[in-house]
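Worksheet: the structure to be examined is printed underneath.
Only one protein chain is missing; all other protein chains are in place.
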Amino acid sequence: MAKLDALIDELVTANRILAREGVVDSFGHVSARHPDNPRRYLLSRSRAPDCIENDDIMEFALDGTPIDARGRGPYLERYIHGALYEARSDVMSVVHNHSESVIPYGVTGKAIKPIFHMGASIGHEVPIWDQHTKFGDTDLLVRTMAQGHDLAKKLGKGATCLMRGHGCVVVGPYLRRTVYTAIYLELNAKLQMQAEAMSKKVRFLTKGEVSKVTETTSPANVNRAWENWCRAVDRPYRD
Amino acid sequence: MAKLDALIDELVTANRILAREGVVDSFGHVSARHPDNPRRYLLSRSRAPDCIENDDIMEFALDGTPIDARGRGPYLERYIHGALYEARSDVMSVVHNHSESVIPYGVTGKAIKPIFHMGASIGHEVPIWDQHTKFGDTDLLVRTMAQGHDLAKKLGKGATCLMRGHGCVVVGPYLRRTVYTAIYLELNAKLQMQAEAMSKKVRFLTKGEVSKVTETTSPANVNRAWENWCRAVDRPYRD
Amino acid sequence: MAKLDALIDELVTANRILAREGVVDSFGHVSARHPDNPRRYLLSRSRAPDCIENDDIMEFALDGTPIDARGRGPYLERYIHGALYEARSDVMSVVHNHSESVIPYGVTGKAIKPIFHMGASIGHEVPIWDQHTKFGDTDLLVRTMAQGHDLAKKLGKGATCLMRGHGCVVVGPYLRRTVYTAIYLELNAKLQMQAEAMSKKVRFLTKGEVSKVTETTSPANVNRAWENWCRAVDRPYRD
Partner (left out) sequence: MAKLDALIDELVTANRILAREGVVDSFGHVSARHPDNPRRYLLSRSRAPDCIENDDIMEFALDGTPIDARGRGPYLERYIHGALYEARSDVMSVVHNHSESVIPYGVTGKAIKPIFHMGASIGHEVPIWDQHTKFGDTDLLVRTMAQGHDLAKKLGKGATCLMRGHGCVVVGPYLRRTVYTAIYLELNAKLQMQAEAMSKKVRFLTKGEVSKVTETTSPANVNRAWENWCRAVDRPYRD
């Protein structure tokens, strides 16, 4: 399979996985930077993740302009993706979602921190971006590149950023790793909420532990999960 | 398909979706105003939502009198629907349910408020109606038009109203939007409960944000979810 | 179908339903009084509820002696059933289970009370029986008629009784109603736990409301749920 076709196929799989794992529901999306052109990215037309087929995957310029739309309507919030690819050349994939456990953290201002080794990939800290600070009353959607740039600034060099009253973004060095981080961000938030309800003295991972886990999480680790997720959504697994 | 037949078909789909999404269990119901006669509405015979077929959909006058019952037994609580259609000419669809997270709000008197953009469609506030206030000890079911009118008064011009010790009602300008609101009312309540357990300083959506989200939630947004829900319950999706 | 065969068939269905609704897992059981002989009851051999077939249903004397065992091994805890049928001539069916939300109430001594109309069938109050009080350190199983009689005394004239550190029993005037009560006891406990975590001022159903709901809950209401549950476990529904 050609490199581009393989990535499109994997992007469809990623959508189905995120839906099954409860990271996205009818809303939320995942993209990948174009393998041959770093100024472009691949993202579905406006459709629920679990319904997406290969033909739904569109190509966009970083400013959100569709390349060869062929009548397909894009997501209003595609600017999230373009702005993050523009700001971070190391980022090859972006997830935007509203998974359940990240919402309470975003609206209380409490910090999500890695609580177990599977959560280390979220990074040392998870900043919270509030669209209201700079843009006032909006419908909370990221509808412009200016809003996307502001979000990118808050994300900084990290892997994850909450969006107050909305959801979060997750970025990564390759598609599977980004999906992996998005799934464990949700789980880390869920378990942290329980631990913090039990005790004020929660022991989080040390900075050194977070760094070591992040360094040693290899594509082989991620692939162990990827095979499992592919099986669950009945999609072929490729090494 | 004729307009009426299409709506009946969609109403069956709505029942199945609400069951799968956990908004109704064996109880709860959804209706639509008759497309040709605003003094009538469509509602299933007394049956669990997940079991309903097209032939179960009955037609009722606003006072709850069945039109051509053909031996089908109606829900005891159909007066909820008639009373709300009577009070609100803008309402084209009504859901009544006992979804899990709305119950605790109804019995504690705590207010549900939009906590994330998906929750904005519940409206600026969710009043709580207590049947006991006016009707004393009852079996809590809305068994008369008088009880329905009292509920309609508490609902006012809003989209949602809790019923203490019982459940809630959700109304909307079209069937799919009403189902959408009912699903996200439940999710908003669930996430709000978690956020309020974490902190006393929960930042809800501003009034301006709620208004903007409500204005910009288009049938296209709702349809993105509708397609996804149809797929999950194995019913055909129509634009 | 003969009356006995029909009841055996329904008892198998009841087991499957309780498993699917999360009231029992691999453990827990449901029985029915024999339709022709009030001194006997029907209960599966020792097997997980979701695996039970018609041939697994055994007949027992009230003291727990199997009638025509044909090599089938009975549950060690069958004395729960016999003792309750003996003590209560109005009881035609018994469920014993360890569903999740009843455990925390049993071990904290907090009282479960009806919080919404679906929960009213659990009765005005749910007593807590502690096997330790009379029998000291045991393996907590009800292994003798003496233990069963002590449990029956605590249950009194009610429909439900918690067993500290173990689970609960539910009794009813017919099989479907008992299953119905067991399912909503679990849900009531779950929702009550959430409400009590939110506020110290939880408004429960009044005594009058509980009585009215109990009086008006007819076999037709229960059958609406029964049809739905049969569908979910792929068993035929009979009126």
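Every chain is named by a letter (A, B and C) in the order it is written, and numbering of its residues begins at 1.
Note that a residue touches a chain if its C-beta (ideal position, glycine included) is under 8 Å from a C-beta of that chain, and two chains touch if they have at least 3 such contacts.
On a predicted model such as this, the values are computed, not experimentally measured, just so you know.
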>> Need the list of shown chains touched by the one chain that isn't shown.
In response: A, C
> Considering the whole complex, which of C:L4, C:A61, C:L140 or C:A232 touches the chain not shown?
Replying inline: C:L140
>> Looking at the full complex, which residue from C:L84, C:I103 or C:V179 touches the chain that isn't shown here?
In response: C:I103
> Where does chain C touch the missing chain, residue by residue?
Replying inline: 25-27, 46-48, 50-51, 73, 98, 100-101, 103-110, 132, 136-141, 164-167, 193, 196-197
> At which residues does chain A meet the chain that is not included here?
Replying inline: 115-118, 187, 190-191, 194-195, 197-199, 201-206, 208-209, 211-213, 215-216, 220, 224-225, 227-229, 231-232
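Throughout what follows, only the chains that are shown with their structure count from here on.
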>> Averaging over Cα atoms per chain, report the distance between chain A and chain B in Å.
In response: 32
>> So the centre of each chain is just the mean of its C-alpha atoms; given that, what is the distance between chain A and chain C in Å?
In response: 46
>> Quick check: what residues of chain B touch more than one other chain, meaning two or more?
In response: 197
